[in-house]
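The other protein chains are all here in position, but one chain of the complex has been omitted.
Up next is chain A:
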Amino acid sequence: MDRSLNLLDEALGLDNGDSNPSETRLLLLIEDCVETSAYFVLHHLIKRSLSPHSSALVVFVAFAQPFSHYDRILRKMGCNLVVQRDNKRFLFLDMLTLECPGEPQMEMVKKLAKVDFLICMEKSRKLWRLEPGASLVMIDDISLMEVAANGSSNHVLDFLHYCQTLTTEFGCSLVFLNHKDIYSSMERPTLILQMEYLAEVIIRAEPLATGLAADVHGQLTVMNKGICDGPRTLQTKMCNFHFRIKENCVEYFYPGSRT
């Protein structure tokens, strides 16, 4: 594996997939902003989960982009989503075009409650039983889900809570993306605060304080509150590093470690 990729994996507490997968269970919140998008972290995690070494399943709940968008990017990174979808390892739920049979006018809230659990739990149940801890549920992204749920952050939180119960029931990981700056002017940004309380690991993507540089595209701050549901009190680990997005990979490095 590319050595430079390890900085993010290390911060997340992931390794090369040799160890017990249930120890790499994540409850991960990714926060980005308009200037610095963190989609590349999602792509990285998809690619990691679908790599030939692992047998993980990815359930992707998409509000932001169509399937072809992700397919195009992941193909450049050397991962064919169409093949993975046909192999039933990549479940793509395009929430905006999704229609439930017989109930085309169903509200998004009901759709969320029904569709997610119908598909996530039934279709992947057998697989999850076989591969505990290796699966991944991804939501892209929360702010658009809030829009789809008619602005009701309570429904979004209910949905997230049910996703969280999946992580304890099946030992899978949950990754959700949100845009932090949307909430920056609110006096009490309940939704983003709730998500920060919920998450075990928070990744923040921000521009450099000094503005954008030619060879540094931004910085990531990873706050790891400890392994999800660990019985012992675990210390929070934090790290901060820069990244540079290249054509088909991303470089991570500590500030000042490159000339």
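Heads up, the rule we're going with is that a contact is a pair of C-beta atoms (placed from the backbone, for glycine too) under 8 Å apart; a residue touches a chain by one contact, two chains touch by 3 or more; residues count from 1.
Convention: contacts and distances are computed from a predicted model.
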* Structure fact -> In UniProt, the chain not displayed here, chosen among "MO25-like protein", "Cell cycle checkpoint protein RAD1", "Translin" or "Elongator complex protein 5", goes by "Elongator complex protein 5"
* Asked: Taking the entire complex into account, which one of A:Leu14, A:Met223 or A:Val250 touches the absent chain?
  -> A:Met223
* Residue touching the undisplayed chain, where the options are A:Glu10, A:Glu35, A:Asp158 or A:Glu251 -> A:Asp158
* Asked: So that we can see where the missing chain sits, which residues of chain A does it touch?
  -> 31, 113-114, 117-118, 121-122, 125, 154, 157-158, 161-162, 165, 168-169, 180, 188, 190, 193-194, 196-197, 204, 206, 209, 219, 221, 223, 225, 229, 231-236, 238, 240
